[in-house]
Structures are given as structure tokens and as C-alpha cells.
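For this view, one protein chain was removed and the others were kept in their places.
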Amino acid sequence: MALVGLLQGCKKGQLGDGAGTGSGERLSAFMKRCEDEVRLAVSEAHGRMDLVKVPMPKEMKGSLAGFSAGSAREASVNRFGMAIDLDLCNGCGKCILACNTENNVALVTDEEAARGRFMHWIDMRGGAPFMCAHCGDAPCEKVCPTGAANHTPDGISAMMYKRCTGSRFCGANCPAKARKFNFNDAQELGLVRKLNYDVPLREKGVMEKCSLCLHRLQNDRMRFKTEAAIAGSNAEWRGRGVKTACAEACPRNAIVFGNWLDPESPLVKAAQGRQLYAPRELAEHDPAVVFMMGKR
Amino acid sequence: MTPFVNALACLLCLASAMFLWRYKSSFYRNSLLLVGFMIIFGVFTFFGGEMFEAGSIPMLEHYPFKMLALSLCFSTTSLAVRRRRYMVLAQVFWLWIELFGGISLFYRGFDIAWTRIIAIAGIAFFSSLLSKISKEMEFCLMVFWIAVWIFF
Amino acid sequence: MKVLVAVLCLFCAFLTADFIWSQGETPVRTGVSGFEERAGDGVRAGMESRGLESRGVPFDHALHGDSIGLDCAACHTGSKSGARAYMPAKSDCMDCHRLPLTEKPGIEKLDSALADAPEHPWKAVSQLPDHVVFHHGVHSAAGVTCADCHGGRGAVARAVDDREAIARDARNVPNYERNVYGGLKIDMKTCLQCHKGETFKERNFKPAATYCAACHR
Partner (left out) sequence: MLNFLRFIGLLLLLPGLVALGYSVYQGPAAWAVDSSTFWGTPISLFVFWIGLAHAGTLLSAIFLALDIKMDKRTAMMAELSTLCSLAIAVIFPLMHLGVLDRFYMVLPLADARANFSNIRSPLVWDFCCIGVYGILSLLFFGTHLGAKTFSGLKKIRKPLAWLLFPLVLWVHTVVSLDFAASFVPEWAGAFFPVYFIVGAVYSGIALVCCILWFEGYRMRLLEKLLMISSWILCAIWLWNFAAQRTFCTSAFIFAGLLPQLYWVESIRETRIGRICIYLSVLLGLWLERLFLVSPNLGTTAGASFGWVDLGLIAFSAGAFILAFTSIRGGLGSAMEGESTFFGEVDSTDMATSADGSEEDEALDPADEKNYVEPWASHETRTLRFPLFVGFSVATFFCIWCAAQLNFDNIELSLANVIPLVYPIAALVAAFIVCGKAYVNEVRPNFGSVQLRHRKVMHVVAVLLLIMFGSLLGAFYAGGKSAPSNQEVAAQPYNFENTEGDLIGDADSSAQEISAPRAALIWNSRCATCHGTDGKFNEKFIREYYPVPQKLDSARIDSIGVDSLVNVILNGRANMNAYGNRLSGSEARGLVRYMQQLAKEAK
């Protein structure tokens, strides 16, 4: 047993780095803490979502007209989003754990956990996962003083952590309160590990939220563009084949990730003929992450 | 808010303006009147605009204040001294309510009534150039304000 | 006179503060490494400070480069296809070096050094901040050569202290701000300038994406 433990301990060197080593905690124990926290969050979940019907997300209105030649040309062809199938989802919370490990989401201290304040990018609301909806007409981005919250041409509401001053205006202005603020210095408290090198750790005092696994999309875009340039093709990148961590982890495939503007995307196929919903407070902001329930 | 109620509001402003700045009326009387108008305008908007039926209609949020501004505009025509200065100030007050009310509504997804704002700004600017405000000019201004209120 | 003093004060203070603040501000110091045989201690110390470490295998870029038709990507795998340009593993060296290659003296010494070398003779530490995405492959595919940023030719010239070559290099390549290796000085400003198409006009690069999330995460 001791030998297994030792081996587990040695594994840390490969997977985690210096972050959080102050506690000297083993990776397996850390992972267990993560799981416990998710379990707690799922069990404590409360509140209902007030869903209203919405049409299928289309191109973002207005904002792309001004794209100059120097900017990304792929502006109009992509709009990434997700649909969560409420008929399939049973609220198991696996998506939360997958998201946390993928995005190096910090744990919270015990007293915060007791008050139900987690850093999770996915909340359980009304028995279903709820995350940032990546509104096409995002209220949070309008009020961010530094431009740290901004939209990519691909329809992702991105956060530039290094540009964030932590004025928390975006958090206040999000109608669904999908944004989380780093009250703690998680690295110092040993509440976070760099489980995934692709995602930077967030420092104390910045806002964070669901990024639609932006790093996966970025990696895929770069790979695609490299290959396209070698092959001499003019194909546009549509983000085919990319999945978010939560969509990947869902045992019932209730979360579908894709490109709303790509007819071949699994998302568009899954949403065809289904009735789409969004939380009432977000419905008029053109959300890209929606819920599916029943046939249309 | 129906155009009829909107026109009614304009009439109410005109009526209330009659009571302001009477000769030798005291400081307190004038301000009490203003506060009273404020409340009357609020009640008028609340019921006339059917605010409680349609939930909250953001466009009506600053309506009573606009009415107050219009009423002040009307009332300045009867001032004895420094009429032009206060006329301009009252119009700028109106402009200010329209502009910043519009900006705050713009952030909540409504369009700004630019024609209205430009009209008020224009008349405020040009009335600042008037050297003497005759009875005819007063009448013209009032007609213009009413037109802005009802049509723009 | 007074105006002069005022302007001078303003200007000096500006420069000083700018200098102090921007110390260590350029996070990415790109440059070819490893002139161990010729480089003095200064270069070696510089290498170590940049997280480059060589474990006993001498290496000369000048011998391995264009002179024998080798591409950077042959050893730095991924530098033309992936996000990162990796350091070669010993097996990569042994692809060629398992055969006797030249009759030059000292080759036996090299062979024995290679035989003793660990599986990863070189180690590098990424200088890129965590929140920056730099994909070597996509830049290479777009026509940016390794030397544009890493200053290959300039660096070689510098290493052999060939002043004439340095001067030639400076004449051939437009006079952008350069790092100690002759490569482009890299910070967000220079990245953006090139992405917007303001620099390297003579190379006809296509303007690239300039929205934040194109390069940051």
C-alpha cells in the first residue's frame, strides 16, 4: 500500500507543477477534494431556471459588420455554442468535475463551500448545468472598463485575465450571475493545481467564467490553419471535431457543442426539430448556450 | 403610452407652468409647487402610462422628470428678469434628462431618440443667441416645444 | 531656457520611468542557442538564465544548418507543425550520428559524448507567458522563417564575431528593433505590428487576426 502511495506521490511531478505544492498534497488526494466539492455543489444546488423559448442562435447581430480586412476573416462563418438536452440530463454533475479539471478551476475554502459559493464555471440550477451563455449581445462586455471581457469573431465571450482589473462591473451586470470572482489567492492557499497546462491559472482579484474551452478551439484553429496553408487550401476553419470538456464528459451526451452556423455541426443537427429554451433574463441577449427540451 | 395621453401630459405641463414664479411668491411656495408637480406628474405617468399593467416599461422611467423639465421651460416665458438665461437653462435641463436617460436606456437595449435630442439642443443653442424675446418669439418657442414633445 | 528645462525634465522622467518599468517586460527572448564550443562564459550564463541547459553534448548550429541542407524542424520537431518547437532527444541525434559522418578530428570525442548523453541532452524552459498562445506551425506555414524571430543568420555571424557579416545582415533585413541574437525583439507591440501588417511589408505577409482571444487565453 505504501508503495502505491509513493508512486502516486511521484506522479505529481509529471502532472502538477509547483502550484499548490505548499500543502505537499498528493494529486490523488487533490482530485478527491475536487470530486467532493463537486458532489457538495450538486447536492446543495437550488433554485430553478425560468426558461423561455428562443429561436436557434444565428449570426451575432451588428457587431461583425465593421470587420476590417486586417481582422479575422472567419468572422461570419463561426458561432460556437452549446445545447443542453434537458430530456437527457439527470444532473449527475460529471460535467462540473470535467470542467474543473480541464480549466484548473480553483477549490474554495470550507466556509465558502458551506455557504454555497463555489468557483465552478458550471452551476447546477434547477437540476441542469448552467454556465455562461456567451450572449451575442453580452451586457458584461459593454461595461468592462479595460476591455478584458470581449467577444471573439467566433462568438465566444472571452476573458483576458491579464487585462482584468477586477472592478466586478461585469459580474454585477450579468443578468444570470454566471461570472465568478477570485476572492482568494488560490495558488497560495493550495486550492488549485495546474492540471492542464493549456489553461493559465487565474490570480487573485480577477473575474473568470466559462470560456467554452477556448484553448481547445484555439489549438484546433492553429492546427487547422497550419495544415490548410501546407495543403494550399482556402478552407475556412469551422471548428469541426472540437468538443468542450463538459460535452466530452457527459455520460448521456446531453451536452452538445458545435458551431451554430455550420449545418454539418453536431449541434445544429441535434437542435434540429427541437424546442430551444434560455433563461428568461438572458433570452433577449442572444445566448449561444441554450437548452433543448421536447420536440418543436 | 398612447399619443393622446402624451398630448395630455403636455397640456398638464402647460397648466402647471402657470403657477410657477408668480410675482412676489416666496422661495418655499415655488419649491413646494415644484415638488407637488413632481408627485402629480409621477402619479399621472404611473396611471396614464399603465406602468403597473405591463410590468415595468423602462421608457417611462424618466417621463415625470421630462414633464417637469417641459413645465419649467414653459414657466420661464413668464419670468420678469433674466428670462433668456433661465430659459436656456430649463431647456438644457430637459436636454440633459433626455440625453442621459437615453444613454442609460441605450445600454439596456433601447434606441436613443436622436431627433428629439438634436431638436432640443438646437433650440437651446439658438435661443441663447436671442437678444430680446418678444411675445411672438415666446409663442414660437412654446409651439416648438410642444411639437418636440408630441411629434419627435 | 525655462521651457527647455521643463521639456528636459518631462522627457528624462518619461524615459527613466519607462526604462525602470519595462525591465524584464519583454518576456520572450528568442534566439538560437548553443555555441558552446565558441561562446564564452557570458553566453553560457545567459543561456542558463533563459532556462536552456545542455548536458555535456557540444553542438554547433553553424555546422548543422543550411550547410548540409538541414531544416530547423529536423531537430526542433514541431517548429513547423506544432505549437512548440521542441529540443531534440538523443534518438533524434542518433538518426544521423549512428554512422561515422566525417573524418574531422574530434569526432570520436563527440561520439563518446553522445554515447554518455542522457535521453534528453537539452532542456529548455518556455519563456512564453502562460496566457499567450504562440503556435510555431501556423507562423511557419504563413511564411515567417525561423530567422525572422530567432535571428539565425545574425546570431551565427555574431557567434563567429564576423563584423562584416553582421553589417551585411543589418543591410539586408530592415532595421527592426532586434534582440541580442539579431532576431526580432518580441513583445506584444511587435506581435501586433506584424499582425496588422505594419512591419515586414517587404515580405507580403497576410495581415493576421488581431482580436484578443486569437493569441491570449
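Each chain carries a letter (A, B and C) given by its place in the written order, and its residues are counted from 1.
As a convention for this text, a residue touches a chain if its C-beta (ideal position, glycine included) is under 8 Å from a C-beta of that chain, and two chains touch if they have at least 3 such contacts.
As the structure is a prediction and not an experimental result, all values here were calculated from the model.
Within the full complex, the chain left out of the display contacts the shown chains A, B, C.
Touching the chain that is not shown, out of A:Gly91, A:Gly126 or A:Gly166: A:Gly166 (per the contact rule at the top). Seen from chain C, the chain kept out of the figure touches residues 5-6, 9-25, 27-28, 51, 67-71, 73-74, 77-89, 91-92, 94-96, 98-99, 101-102, 119-120, 122-132, 137, 187-189, 192, 196, 210-211. Contact between chain B and the unshown chain involves residues 21, 27-28, 30-32, 34-35, 38-39, 42, 46, 51, 56, 58-62, 64-65, 68, 72, 79, 81-82, 84-86, 88-90, 92-93, 95-97, 99-108, 112, 114, 121, 124-125, 128-129, 131. Mapped onto chain A, the footprint of the missing chain covers residues 17, 62-68, 70-71, 75, 115, 117, 139, 141-147, 150-151, 153, 162-169, 171-175, 177, 180-185, 197, 200, 203-207, 216, 219-220, 223-224, 226-228, 230-231, 241-243, 248, 281.
We take it that only the chains that are shown with their structure count from here on.
Separation of chain A from chain B in touch steps, taking the shortest path, is 1.
With every chain reduced to the mean of its CA atoms, the largest distance from chain B is reached by C. Summed over C-beta pairs in contact, the chain pair with the top total is A-C. Remark: chain A and chain B have CA centroids separated by 48 Å (rounded to whole angstrom). Taken together, the chain A residues at the contact with chain C in this complex read 69-72, 147, 150, 152-153, 156, 158, 160-163, 198-201, 211, 214-215, 218-219, 222-223, 225-230. Chain B contributes residues 107, 109 to its touches with chain A in the complex.
Within the complex formed with chain A, the residues of chain C that make contact are 81, 83, 129-131, 133, 135, 137-138, 140-142, 195-197, 207, 209-214, 216-217.
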